[in-house]
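As structure tokens, the structure follows; a few thoughts come after it.
Note that one protein chain is taken out, while the other chains of the complex remain in position.
Take a look at subunit A:
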Amino acid sequence: MSAVLDVRGVVKAFGDNVVLRGVDLSVDEHQVVALIGGSGSGKSTLLRCASLLETVDDGQVLLDGEDITDPRVDADAVRRRLGVVFQAYNLFPHLSVLDNVVLAPTRVHGRSRADARDEALTLLGRIGLADKAGEYPDRLSGGQQQRVAIVRALAVHPRVLLLDEITSALDPELVGEVLRVVREVAAQGMTIVMATHEMGFAKQVADTVCFLDAGVVLESGPPEQVLGDPVEPRTRQFLSRIIDAGRL
């Protein structure tokens, strides 16, 4: 079975700063992959390359076998098949929660408003926010906003969900409610790639953990192995720093 998302030798530089130096990453259907690595190691950049928010400088990204880094590909059509959730939520402040969620299904996927609305309300109900549907984003807590952002990404039925450190802007007591939603989505079989600093969560939910360092995937494998008994000294070093910070 071929991978849903296949990153092959991706290179990305900002000026002189070569952030990705040939990253390989393959994500199968229903798999959850956690990207870990120090700050500035390029986790966000990799996810932005995969969602075509950045153009790669070399290498390929395949989505369901199709090379989406080919300039002849319709980037909008590709993004329609992806769901992205950002660290800073990025909800649209001038639209209500419900309108945030139904925007893409109605405007991009051509679904009827009633239909999209029903599904949006179901999804919002599942994360306990159905009563906030008419509210504007700035009246919600950070955790609530981030859960809405997840629902907004799910509402287009993406092939793969890309999550970029979605809990790092949140107060510790709000992290749990967001991770609970991710866990549920993963349990329903969604294919997920997530950059995260929550090692405990990666351990529970991820099928594969990839350690990104110096622009390459230095080590990857099941969470018990990568997080519990890493082969590479750099991985050990990174993890011991994390343990010192009390996050594992």
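The definition used in the following text is that contacts are C-beta pairs under 8 Å (C-beta built on N, C-alpha and C of every residue); 3 or more make two chains touch, one makes a residue touch a chain; residues count from 1.
Just so it is clear, contacts and distances are computed from a predicted model.
With the options "Cell division topological specificity factor", "Glycerol-3-phosphate dehydrogenase", "Acetolactate synthase" or "Amino acid ABC transporter membrane protein, PAAT family" in hand, the undepicted chain maps to the protein name "Amino acid ABC transporter membrane protein, PAAT family" (source: UniProt). Per the touch definition above, the residue from A:Lys43, A:Arg79, A:Lys132 or A:Arg147 contacting the chain not shown is A:Arg79. Touching the omitted chain from subunit A are residues 51, 53, 76-77, 79-82, 84, 86, 88, 90-94, 103-104, 107-109, 136, 138, 152-153, 156.
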